[in-house]
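For reference, the structure discussed in these notes is given below.
Every protein chain of the complex appears in place save one, which is left out.
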Amino acid sequence: MEYSHSAKLDIAELSCSRDDRQLFSGLSFSLQRGQVLLLEGSNGSGKTTLLRILCGFRPADGGQIYWIGQPLAGSSYFADMAYVGHADGIKKELTVLENLRFALALSQPGHYSIEQALQKVQLAGYDDNLVQTLSAGQKRRLSLARLLVTHNILWILDEPFTSLDKQGIELIETLMDDHVKNGGMVILTSHHDLSLSHLSLQRIHLDSCL
Amino acid sequence: MSFIPAPISRFFHRTASPPHFYALADKLMPWLTALFLLLLIPGLYGGLVMAPADYQQGDSYRIIYIHVPAAWMSLFIYVMMAVMGGIALVWRMKLAEVMLISSAPIGAGFTFVALVTGSLWGKPMWGTWWVWDARLTSELILLFLYLGVTSLYGAIEDKRSAARAVSILALVGVVNIPIIHYSVEWWNTLHQGPTVSKMDKPSIHISMLIPLLLMAVAFKVYYAIAVLQAAKLELIRREPSAQWVKNLLEHKA
Amino acid sequence: MSLIHAFFAIVRRDLLLAFRRRAEAANPLFFFVLVVTLFPLAVGAQPNLLQAMAPGVIWVSALLAALLSLDGLFRSDFEDGSLEQLLLSPHPLSVLVLGKVTSHWLVTGLPLLLVAPLLAVFLGLPEQAMPTLWLTLILATPLLSLIGAIGVALTVGLRRGGMILSLLVLPLYIPVLIFASSAVDRAASGLPVTAQINILLAMLLMALVLTPLPTAAALKMSVN
Partner (left out) sequence: MNLESFFAMGGYAFYVWTSYGITTAVLLWNLFAPIVLRKQLLRQLTLKQKRTQ
């Protein structure tokens, strides 16, 4: 899968308030291929809200978001991004394989085949297990496998490390590392300290963006 | 918005900003009140005193001067809400959201008035308080539509989402109103009940028509006054800690 | 990647889900039969009274059964995050929504056709009205699902949206109720019903085109 080389996310003067309280304002940054952005801030500082704005779920109160120089609505943004939030977005009455096939049907195929992806997230051999029989950590890994089988450049991850053990955390770090090395981008929130090998890690502290 | 010339669009944005709108509403208020009284008083005098009694219905027909304008208003306000809803959805204009939600109780009030006065008019005509007549039935359904709007707005906590929800609902409702109206009309002619369509048009004389029109316009002006008052409240509720509200408080103090 | 592919993937997934939860799937059907059973018990079992009321009773019950089943349309997708994923799909959401409504109708609306003859027998509806009853069910139950979808989409984010849902949706069901029950009523007395059927068909076509848009907009609002 060829990435468009210029892929770039630009945020300009973004602001958002909730229940008459300003969460952040004048937030600007840009993210290029091969970069990771870590959002930090205390609880209620608007990390999740910012991610949901970036997913288009919530309108911002002000400011612009551009994908490859174009406003989101007219760009290929939604074909180029993928999101894993608090809810896994997988159906517990379906098998692992059925879930991934459905995700693939809604999107373009990505780098990895379903088989390879399951291998990577250490769920190989679980193909025909119903998701409700999986542990919380396995479910989370399955939702990450979705990122691998579908085409995407930008990953938006909300607290991806919750309900994962040490091994699982290392696994995600490897996945992100691979993704970024292949020219992907990641935006994530986390309470966990990141140990990524490369240097292009941006941090934004939302408490200071008022 | 590119198809709207820049000066006009700028004008709208300025007028639509909460402090400007708040001040504008205050400025308009005395004029609207004067206009309202100027229409209401001759309307009532003409309707209740000057106009002759109807040869069939006697003086009971005088309910027409509030029943019919209220029924018109109930529909008019719903259409206004849908227009506001469309503006709110397309241009994300906060003021349109505020006007929409401020209109709902007023519209529901007029619908209620149309129903109660229809029933009070019907009692001497039909001998019962309620007849499943096409106009009353449609009015009742319209009341349900209004109640849907107000209770949906109340139920959604985040008021920006609530305003979006209500905008969508108002648009869906306004598309359905003609369908509901014609289906009810059709149903009514099918099941010819004890309908006495005296209520429709008592071959209206000019001396009856003039007060009716005066009252209809008076009700429209009333709506303008009431919606501005409700919108002023809603604007402050929406952003109680905004700078313009602080200025307002200091100005008052 | 094509849109049609995505549409059918959704229909297939939702049918599979309904099959895996088949214990729940029959509930609207039982509800439909149960409500109809209540009427003779409440108003008395005089055959001519029941016969006169039959079209109305069947259609009011179908309306309530449809209303009851609506909650399941987006609820589980909303709770497990699948709805967010649908919103992020590059496909137009209104088409995906249409896929969900289609499978919802196949699971909850279509089975009503199966029990309709039973209810007609219960209420003494003349046999000549049966084809019309079926025809109105085929045309009008998808309408109920399509219109209802707007209401569910608006209330899916609410913890106690059930009451509000009925307040939003039932007034919009009134034209469907009027034309469908009147068609059955006329068929029972051997009168032609083409006008009613044509109107129902026109409403169905209109709803197919128009309702997915507000439903999609309302879902976006609910996910927020």
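So that you can tell them apart, the chains are marked A, B and C in the order they are listed, and the count of residues begins at 1 in each.
Everything below uses one rule, namely that a residue touches a chain if its C-beta (ideal position, glycine included) is under 8 Å from a C-beta of that chain, and two chains touch if they have at least 3 such contacts.
Everything quoted here is computed from the prediction, not taken from an experiment.
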For the full complex, can you list every visible chain touched by the one that's not shown?
B
Looking at the full complex, which residue from B:A16, B:L39 or B:I63 touches the chain that isn't shown here?
B:I63
Residue among B:L24, B:L38, B:A53 or B:L209 that touches the chain left out of view
B:A53
On subunit B, where is the contact patch with the chain that was removed from view?
48-49, 53, 58-60, 62-63, 66-67, 70, 102, 105-106, 109-110, 112-113, 116-117, 120-121, 123-124, 222, 225-226, 229-230, 232-233, 236-237, 240, 245-246, 248-249, 252-253
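Definition applied: only the chains that are shown with their structure count from here on.
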Report which interface contains more C-beta contacts, comparing A-B against B-C.
B-C
Grab the C-alpha centre of each chain and report whichever is closest to the global C-alpha centre.
C
Taking each chain's centre as the mean of its Cα atoms, which chain lies farthest from subunit B?
A
Can you work out the whole-Å distance between the CA centroids of subunit A and subunit B?
47
Using CA atom averages as chain centres, what separation in Å is found between subunit B and subunit C?
32
Could you list which residues of subunit C touch at least two other chains?
224
Note which residues of subunit C are touching subunit A in the complex, please.
1, 5-6, 9, 13, 16-17, 20-21, 76, 79-82, 84-91, 96, 220, 223-224
In their shared complex, subunit C is touched by residues of subunit A numbered 52, 55-58, 76, 78-79, 81-83, 85-94, 98, 101-103, 105-108
Once bound in the complex, which stretches of subunit B touch subunit A?
92, 158, 160, 238-242
